[in-house]
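These notes concern the structure reproduced below.
For this view, one protein chain was removed and the others were kept in their places.
Right, chain A next:
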Amino acid sequence: MSYLALSLTLIFVLIPLILSKTLRLGLEKDTIVATIRSIIQLLAVGFILKFVFDSESLFYIFLMVTLMILVATHNAQRKGASIKGITWKVAVTLITVEVLTQGILIGFNITPPTAQYIISISGMVIGNSMVLAILFLNRFTSEVDDHQDETELILSLGGTPKQAIHHQLIRSIKASMIPTIESQKTVGLVQLPGMMSGQIIAGADPIQAVQFQLLIMFLLLTTAAVTSVMLGFLSYPTLFNQRMQLLKNR
C-alpha cells in the first residue's frame, strides 16, 4: 500500500467525525484521540515487533506479553472499580488465560514457540480477554445493584452468598459470552474475520488462512469462557463479608 493510499484511508475517520458533528453526538474528541492513538501505537508496535522478532529473545517475548497484560488489566479494572481488589483479580484472570492458551498451543505443538506466533496470538487472546472482562464487570455490577432484593431474599432464607448471587453471576457470564458465540455462528456468512482477511490480502492460501482462523476462533471461545467464569468466581466473594451479609459500601 502506498503512503498516498494509506493517507486516503483517513476518509474513514472523516465520515464518523462528520456524523458526530452533524448529529451532535459529542464523539469528535474521542474519535480524534482514538485515531491518533491507534496510529502512534500501531507504528510503535510495528517497530517493536520487528525488533523482537529479529532478536528471537525469550526475555523480550516475556516483556511484550507482560506489557500487554498490564495495559489490559489497567483498562478492564476501571469497569469493576466498585469490586474490592479488582486489579489483581483481572490480572490473575488474564495471566491464567494467557498461560492456559499458550500452554495448550505450544504443549501440543499446535503452533511453534516463536516470537512471531506467541506475540501475535497473545495479543488476540489478551485483547479479547480484556473486552470479555469489561463486558462481564459491566453486567455483573448492574446485576448486583438491580437485583439486591433477590440476593437479600436468598440470604434471608438461609442461603449462602454463592447461592444468593448465583443467578446474577450466571446471567453476567452468559451475557458477556454471547457476543463471542454469536459472532462465531455467523463467521464466514456475515463477516470475514480481520486476521483471515489480512492473511488472504497478504497473499496466503485461503484454506490455510481459514485453518488458522479456526484455531483462533476456538481459542477465543476458551478465552471467553475462562475469563468470565474465573473473574466471576474471584469477584463475587468480595461482595459479602464473613457474616454472609451483602456489603453496601462496595
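The working rule: a residue touches a chain if its C-beta (ideal position, glycine included) is under 8 Å from a C-beta of that chain, and two chains touch if they have at least 3 such contacts; residues count from 1.
Here, contacts and distances are computed from a predicted model.
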_Which of the following is the UniProt-recorded protein name of the chain this complex doesn't show: "histidine kinase", "Phosphate ABC transporter ATP-binding protein", "LLM class flavin-dependent oxidoreductase" or "Sulfate adenylyltransferase subunit 2"?_
"Phosphate ABC transporter ATP-binding protein"
*Contact partner of the left-out chain, one of A:Thr114, A:Thr160, A:Gln191 or A:Gln208*: A:Thr160
*For chain A, which residues reach the chain that was dropped from this view?*
149-150, 152-160, 163, 167, 243-246, 248-249
